[in-house]
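Structure record follows, encoded as structure tokens.
As you look at this complex, bear in mind that one protein chain is not there, while each of the others sits in place.
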Amino acid sequence: MKELQFDSAVIGGGAAGMAAALELSARGLSCAVIEREDELGGILMQCIHNGFGLIEFNEELSGPEFAQRLEEKVRSAAITPFCGATVIEVEDNGEHKVISCVSGAWGVIRIKARAVVLAMGCRERNRGNIRIPGSRPAGVFTAGLAQRLVNIEGYIPGKDVVIIGSGDIGLIMARRMSWIGCKVHAVVEILPYPSGLTRNIVQCLKDFGIPLYLSHLTTNIYGQDRVEGVEVTPIENGALMFDRSFRIPCDTVLLSVGLVPENELSRSLGIDLSPMTNGPWVDSTLMTSVPGVFACGNVLHVHDLVDFVVEEARRAGSFAADWLAGRRKDKELRVKAGSNVRYVTPGRLDPARDNKLYLRTLIVKNDAVLEVRLNNKTVRSQKKSHVQPSEMISFNLGPSELAAARESPDSVLEVSIL
Amino acid sequence: MKQGSDTFDVVIIGAGVSGANIARRLCSYELDVALVEKEADVSFGISKANSGIVHGGFHHGSKYLKARLEVLGASMFDRLKAELDFPFERCGIVVVALHEDEMRSVEQLYTQGVENGVIGIEMCSRERMLELEPKLSSDTVGGLYAPGGGIVEPYRFVFSLVENAQKNGLSLLTDYKVVQARRAGELWTVTAADGRAVQARYVVNAAGLFADEVSRIFGAEEYLVHARKGEYYLLDRQTKAKPDRVVFPVPTSVSKGMLIVPTVEGTVLIGPTATKVDDKEDCATTREELDTILKSARNMIPSISEGDVITSFAGIRSVIEEDFMIEASAKVPAFIHVAGIQSPGLTASPAIGEYVKDLLKKAGLRLVEKADFDPFVRKVPRAKDLSPFELDALIQKDPAYGELVCRCERVTEAEIVEAIRRGHTTLDGIKYFTRAQMGRCQGGFCTYKILKIIMRETGMKAGEITKRGGASTVLRGEL
Partner (left out) sequence: MRQELICITCPIGCHLWVEGLAGGEIQVSGNKCPRGAVYAREETVAPKRVVTATCRAGGYRDPHGPRPSLAAPRRVPIRTTGAIPREGIAGLLESLYALELSLPVRKGDVVMRDVLGTGIDVVVTRSIG
């Protein structure tokens, strides 16, 4: 069994992992990146559509192009990637974290590092998670699995498709399936508004005349061997209107019903998780409850855009480097989700410097206001022309706005959308 | 494997847990035995979707054949496990009483258990129950504890039985749906829908839900097998609500009730419901029933959370009357019914194998023990059970043990390949053999890899791979 030692190790070689590793390496630290697939890039590799990189590269790129740009930098930096290696265990031995991973090429390797950045990404919620009743025929796929099958493997999962959930992957797959010659009969969304980006509603559904059923629940899946159809039921005032249920014949169901950060390794390390984000609780330096272990990207909370993931990951890498250099956090203030806010992350801020926050709202509203109150005093009131749960909101808070927190030890910052 | 219209001493119809046990038992004698199954793989009927319990021997009175076979069968599992390498554990069973008046029924279960000869069974106070299972509801007033009860992976049990029987000469014919039977002289000719035929001196009808149809085809007794559907939820292995033992409610007159099972592989199963259905293949789950399961399970362990659900499924039990119906036909010769094998069929199945062997002997079948009978199956190393050192050593020999295919259940490419080589070439067959696709992502990450491994190992085309045989094709072709 090989044992290797690095200053730092990053678990996951997708956009977040590569960005975090680049930052660690730029600070002169040795860094291992452990990736279970045979190449770096993560889920970007199957996202062959465009729309990535507008913020990061000021250009509109496809997923593989975005990944390749990061990968080229990784290959020319002092970073050691381990591809085709799956982490099976992480132990915290105080001074070191020990990561055990398994690969066909090297067997079991133990990688020792003083700091670890978690960048494992997320997984798709599936049929069981949302409890769709009915039979269990072939032909039910998560949208991401179908995307992999079509875009990387070149297989056709089915011909007549119904997509459940209007998340972005589902919308993108509606267009992809149409483009490979399949018929997409409907997208069914339980909420009264779409979960994906508006532009995807336009270019993935409207362009193809695909009906979007809002406030509708898929109440049954039919078919003995292969899917034969779904039953769809309208929802009114929270009640299912079974007298108006209808059936859509199809041979394939794609599920795009949300993503869950993949925190099984985090859990085995004893890291505290937030029930709102399903990701680790992190402080102002993106450090989890286990000292020396940081988190970024979709394992921390599910992002809309890879550009935001990369931005966050770069900070995680930088904070990890600071920590390795011996910098310990000063006083922090606590962040709380206020009215109409599902979550704000990170959960702690450093009042002495600039902090970046991400939040998701619970409401759809035009002309909304982002209100930030520190110890019950408004420190920011910012107009937002349009807010909705599917679009993450980011903002910065600096030392001037947080000045009051430096004096009082138990400061609380509350963020609301009004 | 024998093909065409070969002649066998015994043909067993139905490769569920009963048929598999009978087949393996018969293969320890100098006999030519065939096992025919209408599905693409064995254990694809009733035996794939049930609670996976080795019962405690206290649920039924000793007047029932099923109670006698249950107690005998349960006692045979330790040896079977040693020989056949399938997941089984005697974790114990508790029955929870939530009201004082339920304690009367508990007492009756206790008496029944003692009469049936169950060892170690005890009546428990509230304190004793909460000491055994601290996660139980604070409403618990007492209960029953049967330490000998256990948990088993039913499909792995069947796979191992059949594999071992094959090692000892069994001919297995899958996709073999019996449609016709004729008797000429001393022989039955049993014909399948696709025209294949086998001849046999004796026939065992272990066709589960379809035993009534098979009986009719052979001109034997007329009866009706009713289908009773049971729906289940499977919870993530990381649930905080996992008990250490199987948790039963106090049973009603019709069913043992909905239980909470810490499965032998670490997940938690809750259910089943019990609904009479007309369609014997109706494995659909329903919203109402699933809600009932959660409610009932939470009565016993309140911390069970909807957020822990990774999948739901339904299984069908075959019911004729209250008891099993295992007997030689009085109407036609050399034909044994093994029908109405409802709960505790899995527990009783090894004893059913013995019982049917004796019935055949009584009917004139000559039994000579096979001198070279090999009771063992070749063990498959499983990555999740190995220490890092053991796994590393294995990867040096076979790098496919380093390619993790299913991350949720930690299954490697080598194990998938092994499943395929042992004849499990459908997605479900591979799932039951390896557990890949059975974890929290339900195949979201690993299905494409498994499809590619099947194609590489079998030479099948993309459009030919099925979920569970028949028309259940997974892909519609290639770009």
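Order of writing sets the labels: A and B. Residues in every chain begin at 1.
FYI, a residue touches a chain if its C-beta (ideal position, glycine included) is under 8 Å from a C-beta of that chain, and two chains touch if they have at least 3 such contacts.
Please read all numbers here as calculations on a predicted model, not as lab measurements.
S.K.: Would you list the chains present here that the left-out chain is in contact with?
M.R.: A, B
S.K.: Among A:5, A:30, A:203 or A:245, single out the residue that touches the unshown chain.
M.R.: Spelled out, the listed residue whose C-beta touches the missing chain is A:203.
S.K.: So one chain is hidden, and I want to know which residue out of A:51, A:107, A:157 or A:317 touches that hidden chain in the complete assembly.
M.R.: The single option touching the absent chain is A:51.
S.K.: Among A:7, A:153, A:262 or A:332, which one is in touch with the chain left out?
M.R.: Only one of A:7, A:153, A:262 or A:332 touches the chain omitted from view, namely A:153.
S.K.: Mind listing the chain B residues that contact the chain we can't see here?
M.R.: 403, 413, 449, 452-453, 456, 479
S.K.: Using the document's contact rule, name the residues of chain A that touch the chain not shown here.
M.R.: Spelled out for chain A, the touching residues are 38-39, 45, 48-51, 54, 60-62, 64-65, 67-68, 84, 151-154, 179-180, 197-199, 201-203, 207, 304-305, 386.
The working rule: only the chains that are shown with their structure count from here on.
S.K.: Chain A to chain B: how many Å between their CA centres?
M.R.: Here chain A and chain B have centroids separated by 39 Å.
S.K.: Report the residues of chain B in contact with chain A in the complex, numbered from low to high.
M.R.: 234, 238, 281-287, 290, 306, 309-313, 383, 388-389, 391-392, 395-396, 399-404, 407-408, 410, 413, 427, 440-445, 447-448, 451-452, 462, 466-468, 470-479
S.K.: Contact residues on chain A for chain B in the complex?
M.R.: Within the complex, chain A contacts chain B at residues 1, 36, 84, 86, 88-89, 100, 102-108, 110, 123-124, 126-129, 131, 133-139, 141-142, 144-145, 148-150, 152-159, 180, 219-220, 224-226, 251-252, 264, 267.
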